[in-house]
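Pasting a structure here, questions to come.
Removed from the display is one protein chain of the complex; every other protein chain stays in position.
== subunit A ==
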Amino acid sequence: MKLDPSFIWTAFVKLLSAVPTTLFITFVSVLGGLILGTAIALCRIYRVPVLGPISTGYVAFIRGTPMITHLFLVYFGLPAVVDGLSASLGWSFRSVSIPYIAFALVAFTITASAYMSEVVRSGLLAVNRGQLEAAHSIGMTTPQALRRIVFPQAFAAALPNLSNSFIGMLHGSTLAFTVSVVEINAKAQIVASTNWKFFEAYLAAAVIFWGLTVLIERLAGALEKRINVYNRGGVA
C-alpha cells in the first residue's frame, strides 16, 4: 500500500462539510445531558422521594451499558412508542417521518445525562455546605441560593470534568453513522469508497477530531481561568 498524501488533503476538505453535523450532535447532547444531568444530580443529592432512587437506578443502568446500545435501543424502540402514542391520541404523525439524526440526539442526550449527572454532582458536593447556610441566613430561598451561590461555584469546580465529558461526547458522536447520519466518520467512509483510500480518509478525519478537541480544551482552559478569578489570592 502506498500513501497518497494529496488524497488526505482532498478528503480533509470534503470532510469539513460534515463538521457542522458532528458539532450539532455534540452540542445538543451535551446541553441536553447537562440540563437533565443537573436535575438528576439534584434529585440524588437532596434525596427527593421516588425521583431520587429512580435517578440512582437510571444512572447505574445508563452508565452500565454502552453508548451504541442506547442508540440502538432508541432507534428500534422509539418508533414503536411514537406510533403507539400517535395512534391512541389520534395524531397523523408517523415514526417514519422522524429524521435519523433525531435518534442520535435522543440517545446521546440520554448517554450524556448519566455521565453529566455525576460531573454535576461532584461539583455540587465540592461546594461547602456553609455557602447554602449563609445564603439561607440572609433570607434567600433555596432556589435563589442554588442559582446565585451554589451553581456558579459548582460549575467552576466541575469545569475540568465537564470538558472531559464534552470531548467524550464529541468522539462518541461518531456512532451516529450506524443509524445513517453522515457525520465526520461516515463522510470519511463515503469519500474513500470511490477509490478505497480509507487510510487517507480516516487520517483526515483524525486530524479534524484532534483539531476540534484542542479547540474544546482551549475554550475550557480560557473559561476556567476566567471563572476561577476568585480562587486566586495568597491567604486562606
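By definition in this document, a residue touches a chain if its C-beta (ideal position, glycine included) is under 8 Å from a C-beta of that chain, and two chains touch if they have at least 3 such contacts; residues count from 1.
Just so we're on the same page, contacts and distances are computed from a predicted model.
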| item | value |
| --- | --- |
| Hidden subunit of the complex - UniProt protein name among "Amino acid ABC transporter ATP-binding protein", "NADH-quinone oxidoreductase subunit I", "Cytochrome c550" or "Thiamine biosynthesis protein ThiS" | "Amino acid ABC transporter ATP-binding protein" |
| Residue of A:Leu16, A:Leu31, A:Ala134 or A:Leu215 in touch with the missing chain, whole complex considered | A:Ala134 |
| Sole residue of A:Gln144, A:Ser180 or A:Ser193 that reaches the chain not shown, by the stated touch rule | A:Gln144 |
| Residue, one of A:Ser6, A:Ser97, A:Thr194 or A:Asn231, that touches the chain absent here | A:Asn231 |
| Residue touching the undisplayed chain, where the options are A:Thr21, A:Thr38 or A:Gln153 | A:Gln153 |
| Absent-chain interface as seen on subunit A, which is shown | 128, 130-131, 133-141, 144, 148-149, 152-153, 156, 229-236 |
